[in-house]
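Every protein chain but one is kept in place in this view of the complex.
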Amino acid sequence: MRNMTRQNRNRLLSVIGLLAGLVLWEVIGRLELSPAFPPFSAVLAAVVEVWSSPRFLEALKESLISIAIALPPSIVLGVAIGLLIGRYRRVEWALDPLINTFLSLPLVALIPVLFLIFGLGRGSILATIVIYTFFIVVVNTAAGVKTTDPEIVEMARSFGAGEAHVMNRVILPSALPLTFAGIRIATGRAIRAVIIAEQVIGLIGLGGLVQRLGGAFAVEQLYAVVLFVGLFGLVSMEAVAIAERKALPWIIAQEETEPAFQGA
Amino acid sequence: MIEIREIGRQFNTRDGGTFEALKDVSFSVKDKEFFSIIGPSGCGKTTLLKMVAGLVRPTSGQIVIDGSPVSGPGNDRAMVFQHFVLLPWADILTNVGFGLEMRGLSRRESREAARPFLDRVGLTGFAEHYPHELSGGMQQRVGLARALAVSPDILLMDEPFGALDAQTRQLMQEDLMRIWDVEQKTVIFVTHSMDEAAYLSDRVLVMDTHPGKVREVLDVPLPRPRDEAVRTTPVFNELTSHMWHELRGMIGDPTAPAPE
Partner (left out) sequence: MVTDQAAGATDVELTLAARGGSSSRWTPWLFRIGSVGLVLLIWELYGRAQDTTLFFVPFTSVVTALWELVQTTEFWDAFRQTFIPFIWGWLLSLVVGIFLGLLIGRFPAFDALTKPYVTFLNALPISTLVPIAVILFGIGYPSRILIVFLFGVIEVTLNTAAGVRYVNRDLVEMGESFNGTQWRLFRKVILPASVPGIMAGVRIGTGRAVVGMVVVEILLVAVGMGRLILRYRGRFQSAELYAVVLALILFGILLQVLARRIELRASRWKSEMEQVA
């Protein structure tokens, strides 16, 4: 009971914090301190206008297509490699240094090279999404496999289960929670990847729109797009989290791997 | 004098209901008395002790010490925790001095003042060791030294010897007796061990469970100072077997609701 009211109190505080921030934003905007801070009401008007404009919808479509092309295969491949790494020591030894290298380097720095190799177009965007998402799925899946209780594997073996059976019935279920966590993180990173890659090109997608609006000093519209991108990120991650809870109602939080260079 | 007046305590359960941990608990502890609390696991001993320490609020009733109601922790009390609770990042001497530090002494002063207490619990050589380097029994002694170091009138001890093997436990009991003889503090001592309760105490509170309440308060008519020999006296045996019967009745009671 007391917890309920505490929760409600916190929700109320969050709403108050939000409203206070918006009022402050409006006031700062009205003071015309800087062209970078238009009043919130103007941004809101821009939201209404921009979010339904053909230009925006076209950009959104471009970004979504890139994610739709690159993310699923990246996840599938990542899970497969992750399972192998988690299960077979030799695969782990062989791939660990490579995976770790990619996890501990600032991936954005590779973007100029990717653009050199794949050109100033969709190919580079897709490549950016893949390097941003693949390795994170791999490590989380591999870590998930490692959570398998070896005694359960032995037990399954003792009942005559073959490798395929062990993989399907024992290892995969144990690995699922962290695999899902990896997919959730990858989803957020895919959005970061597509945006930064498009920003570098500066022409297509939401990232391109951000660059063009910035260049044109169309600040209200710029804020409208930034708001959308942030909310879109929130909603997608939340969607994966909900799917996660639906699919795995038994899971309790496990420590997921999130490296420092978490995308742009 | 510590008066526990009709204490009750409920906890919220996860499903939105409430769980009654303690109900209508009343008793009092005299000055300089060694008072033990014994009862089955989960009957609310720790909760009760933490209430006296001022760490947990009763949902009903009140606790009065020397005429003034407890509203929080006080300098007159110090607690020895069931699970030691030492600062893992600080060495033993700092841990023993921690209470003093909390009361405003500097790190250096409190470490200085802590030394004799470290000696008293027999850990002289371990001042610069870290908690994880010590055995459970040694860690528990650090917890005891830490409580003693703030010179409390009332020492609240929550199963301080629960984690020890039988031999260490006996040694520690004797040490505690010795310390208590010298320091003359009021001690409230929670234990699972009937033998320990009888050996150490002036009186023993036997608690009932679900919800936790007072079953009876037993006098321990054994002369002091006590030594190992009292453990074989008829009075001692009668007392422990009485407690054993009482507690067995509770633990073995198949109608008792399952603990949460």
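When the chains are written out, they are named A and B in that same order, and each has its own residue count from 1.
To be clear about the criterion, contacts are C-beta pairs under 8 Å (C-beta built on N, C-alpha and C of every residue); 3 or more make two chains touch, one makes a residue touch a chain.
These figures come from a predicted structure and were not determined experimentally.
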| item | value |
| --- | --- |
| Contact with the hidden chain (one of A:59, A:170, A:183 or A:210) | A:210 |
| Residue touching the undisplayed chain, where the options are A:18, A:155 or A:242 | A:18 |
| Contacting the left-out chain in the complete assembly, out of A:58, A:96 or A:149 | A:96 |
| Chain not shown: contacting residue from B:1, B:102, B:166 or B:235 | B:102 |
| Footprint left on chain A by the chain that the document does not show | 6, 9-14, 16-18, 20-21, 34-37, 87-91, 93-98, 104-113, 116-117, 150, 163, 188, 191-192, 195-196, 199-200, 207, 210-211, 213-215, 217, 219, 222-223, 225-226, 229-231, 233-234, 237, 258-264 |
| Touch residues of chain B, complete complex, unshown partner | 50, 53-55, 72-75, 77-79, 81, 83, 85, 87-90, 98-99, 101-104, 130-132, 150 |
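Heads up, the rule we're going with is that only the chains that are shown with their structure count from here on.
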| item | value |
| --- | --- |
| Interchain centroid distance [CA atoms averaged], chain A/chain B, Å | 51 |
